[in-house]
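Can you read through this structure? Questions will come right after.
Omission of a single protein chain aside, the complex is shown with its protein chains in their original locations.
Presenting chain A:
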């Protein structure tokens, strides 16, 4: 069972750089992603918004495999800044997990 971590939500929300709340979970991003990244960004963003930190940490490889190519972003009907949100997750991982 996935555990919700309220501190994680707070930490992420405190940053104005993570903003995926407009996501309608329509799936366009996953459909167009050249890497075939099914998880990114919609499910992963949902995990972040819900505070399911374990699920986010389980998907480190996915977070770092994104090209930041923005093909998803130009097709997103809600204009979510997908690439910048992915970059923020990397920043978070670098700091909190890898201690870089």
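Everything that follows uses one rule, which is that a residue touches a chain if its C-beta (ideal position, glycine included) is under 8 Å from a C-beta of that chain, and two chains touch if they have at least 3 such contacts; residues count from 1.
As a convention for this text, contacts and distances are computed from a predicted model.
The chain that is not shown carries the UniProt protein name "(Fe-S)-binding protein", picked from "Transketolase", "3-oxoadipate:succinyl-CoA transferase", "(Fe-S)-binding protein" or "Aspartyl/glutamyl-tRNA(Asn/Gln) amidotransferase subunit C". The omitted chain makes contact with chain A at the following residues, 34-35, 60-61, 64-65, 67-71, 73-74, 87-94, 97-100.
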